[in-house]
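All protein chains of the complex are present and in place, except for one that has been dropped.
And now, chain A:
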Amino acid sequence: MKTDFRALHGLDLPLLEQFGRYVWDLLHLDFGESLRKARPAIDIVLEAYAWTLPLALITMGLVVVSAIVLGSLAAFRVGGFFDRLVSIVSLVGASAPDFWIAIVAIVVFALGLGWVPTSGVGTPLHWVLPIAVLFIRPFGLVVQVVRGSMLTALGSLYVKTARAKGVKNMPLVFVHTLRNGMLPVITVIGDQAAALLNGAVIVETIFGFPGIGKLMIDSILQRDFNVVLAAIMVTALAIFIMNILIDIAYGLLDPRIRH
């Protein structure tokens, strides 16, 4: 039984040859079979990705829009009530541990109020809590960076020019300043998006969400190496693409980089 299994998966070969085979197969986009499910590892990984990708995109979309709007407005009226409120909320958000928030959220909103299901997938309602919990930390971080970056940009000379031109406040903030202020923000957004693409291990596990994070931790615990390796390769590729997108975004935002 054990020897059969070893022979089937080539585990009886010398280590170097095993590695050589792995690399050769990898070059042919063959990630091997799952040791548990007798299916190609890559299929299992891509299935999980089909869950994680929308989760990450929706969450980051919400983070980017809300953080930019709230962070910009806070910076525009720095020191005001709204600024303080945003600062406190973002500080709490950036420092709250997500496993704790996830559990509290389940206790309050799923068990207590019964508004949403506790875990699993199936209906749109199942997505609400994972997205909400995943949203909090990147939101807190990005708001702080947006606020700081916008403060710097609002103090710059071209904003003075715009004020001397009689530009109204909203275009002053969201047209003149924002595009300049976004440059440092994009880097942070990229980091946070990469973290979500990695799979939010804890949050996916708590909510029983069949994404890449949960798959990865399950596969590690089950010693399903081929799936773990495939998951890591795919994630690396996703982060690679993410970084390219960020560099492209830099060029789009700042003509000085393009020329």
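In the analysis below, a residue touches a chain if its C-beta (ideal position, glycine included) is under 8 Å from a C-beta of that chain, and two chains touch if they have at least 3 such contacts; residues count from 1.
In this text, contacts and distances are computed from a predicted model.
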### Task
Choose one: "Putative acyl carrier protein", "Cell shape-determining protein MreC", "ABC transporter ATP-binding protein" or "Spore coat protein CotJC". The correct choice is the protein name in UniProt for the chain not shown.
"ABC transporter ATP-binding protein"
### Omitted-chain contact residue, chosen from A:34, A:59, A:149 or A:180
A:180
### Query
Of the residues in chain A, which ones touch the absent chain?
156-158, 160-168, 171, 176, 179-180, 253-256, 259
